[in-house]
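Yeah, one chain of the complex is gone here, protein chain that is, but the others are all in their spots.
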Amino acid sequence: MLRFLVRRTLGAVVILLFISAFTFFLFFAIPHDPALLSCGKNCTPDNLRTIHHNLGLDHPVPVQYYHYMVRIFTGHRFSTGNCPAPCFGYSFANSEPVWPTLMDRLPTTLSLALGAMVVFLLFGLGTGMLAAWKRGTTVDKVFSSASLVLSSMQIYFVGPIVLALLVYNNHILDQPKYVPFTDNPLSWFNGLLIPWCVLSILFTANYTRMSRSTMIEQLQEEHVRTARAKGMSSAYVFFRYAWRGSLIPIVTILGIDLGSLLGGAMITEYTFQLAGLGRLAIDSVTKTDLPMLMGVMLFSAALIVLFNILVDAAYAFIDPRVRLS
Amino acid sequence: MTTMTKPGEFAEDAAPAASDAFLSVRDLYVRFSTEDGIVKAVDGLSFDLERGRTLGIVGESGSGKSVTNLTVLGLHNPATTEVAGEILLDGQELTGASNRTLEKLRGDKVAMIFQDSLTALSPYYTVGRQIAEPYVKHRGVSKREGRERAIEMLEKVGIPQPRMRVDDYPHQFSGGMRQRAMIAMALVCNPDLLIADEPTTALDVTVQAQILDLLKDLQQEFGSAIILITHDLGVVSNVADDLLVMYAGRAVERGSVRELIREPQHPYTWGLLGSMPRLMSDVTEPLTPIPGAPPSLLSPPPGCAFHPRCGFTDLVGGGRCATERPELPDGRGSACHLTGEQKRSVFIETIQPRLG
């Protein structure tokens, strides 16, 4: 296990290094000067030079990259403030320190993504397993076709419709907003209910279909038959034996889906005006805000890498054959 | 389990007299509906088994032997399977019994050993847990007692250091050990009936012998009845008391092991014997496989299902083999239109010399 962790952590570092370099150099490959953002109306070449100097853009790109990477570990004192390690610098656009901003946005995105994950796992796996349990019946057919319809629903399409129906026109649900869980758990829940549901629609449908088919596959496994031959009840066999076997493909897909979940969270944050990492990513791209962009990219990459390590660790937990080999 | 509601449809002969057998199967029909049509997997099968005895069921794959036994336990898919006939276990009717009733029997009174222990044991749970499960369930004991029982059973089936191995996962066991573990699992509740479906097929010869010996020993200890399903006459001949040869969902020959090995009556049994290597035979003597392939159970051949592969239809004549289905008599006998005399003479003159 230790070796596994060490190996994966090293791999993660390499990936993050690659992503950081890629993002950094790609940013400068685009012919757009981030200094123009702070140049206001008096955008004379002189003023641009001043801003270049203020932002550290007057060095060659590789040197800037080197500074960026070193400062992550050593920290740096900028004119806008002292930036202790891990120092990701200050936003070009609004001089906010990047790391605290990320930490500030993280709870929103995590609440949104993990909450949606709970919703789609609950509903997706629930309906999928029910369909598998009732295979061939009306229930199965209704769930299967419903999942087909739902899987073609896009967030930016469903979001505004849900808002119009449930919030603006009928006032059934609260206007989506983010309230920290620690402030008021009920408001947190109410505020995120619509975003969770909308974000999870696509995923729910996929997980319904997938869990149904893997459960049916698993129910035909010989060891499942053995369990039945031992006199274990149908429910026990279903939930302990077949379900356990379904976990591996489900967890695998879940690991792959994290990227799209973050992407979906981005669109959802935009649709419902939630200030999360996705929103921050979009903003930093449109504002050509390199430090913020780098921060979001690295941070979300790290999240995905971390999640995949967790997924791999989960394999070991689920499947003892992986654990020992 | 679905029971056919129109018994008349299948009633071919008078119901046999109820015997004092522990397991009695009467006129069992099992049909699967598939996309291509109805598969008649078991087609009017009857047999009896007494306590302490071992019945070998022999046949090629697809002959219905496994299906028969899954049906006894009610492990077929009820949505796609029709079952008719009578299965009496210790006087209790199993066809049409509720799932609850069957669940209580499975693993307790009737246990099953499957062919491939690698796939038949769950990779996700420890051997000990899988052995203990039915014991905990049927005996209502605690998990700790279940574990102790599992250790005891592992020891009984000859796993060294059972206390250590009890927490191993199946993939940590060798093939032979896994099969032993499976046997331990089957015997954990001292079943009255043990159904072993090809228990040794996946194992090498020496382990095969050990496992069969183990089964025999355990039978002596527990007094269970055993059904041993195999395609290998050699295996059953060492272990079983009685034999039932199945072809295309029907029993074609029945008798004691001794009778069947010494004087097989059905051309299909002859074929099986001929395709079996013998220790004593000349290595240069080629094995003679049965020509042709097992019939499709979607549309089995009319008359005797074996007739397209049978080399002796001429002796019967009149095309009877292709039109009229031969019946299997009670007790020792075979379902074949050849007369008793013909069977004897053909076996002695042409088959036996080949078997050596």
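As written, the chains take the letters A and B, and residue 1 is the first residue of each chain.
Operating definition for what follows: a residue touches a chain if its C-beta (ideal position, glycine included) is under 8 Å from a C-beta of that chain, and two chains touch if they have at least 3 such contacts.
Following the convention adopted for this analysis, contacts and distances are computed from a predicted model.
Chemist: Hey, which one's the missing chain according to UniProt: "Phenylalanine--tRNA ligase alpha subunit", "Ion-translocating oxidoreductase complex subunit B", "Carbon-phosphorus lyase complex subunit" or "Peptide/nickel transport system substrate-binding protein"?
Modeler: "Peptide/nickel transport system substrate-binding protein"
Chemist: Which shown chains does the hidden chain touch?
Modeler: A
Chemist: Among A:61, A:114, A:164 or A:256, which residue is in contact with the omitted chain in the full complex?
Modeler: A:164
Chemist: Identify the residue among A:138, A:182 or A:286 that touches the chain left out of the display.
Modeler: Candidates A:138, A:182 or A:286; residue touching the omitted chain: A:286.
Chemist: Mind listing the chain A residues that contact the chain we can't see here?
Modeler: Where chain A meets the chain not shown: residues 31-33, 36-48, 50-51, 53-54, 79-81, 93-96, 101, 104-105, 163-164, 167-169, 171, 175, 177, 273-275, 279-280, 283, 286-288.
What we mean here is this: only the chains that are shown with their structure count from here on.
Chemist: Need the CA-centroid distance for the pair chain A / chain B, whole Å please.
Modeler: Centre-to-centre distance between chain A and chain B: 54 Å.
Chemist: Which bits of chain A are touching chain B when the two form their complex?
Modeler: 135-136, 221-234, 241, 244-245, 318-321, 324
Chemist: Okay, in this complex, where on chain B does chain A touch?
Modeler: Interface residues on the chain B side: 73, 75, 79, 99, 103-108, 111-112, 114, 116, 119-125, 130, 133-134, 137-138, 169, 171-172, 185.
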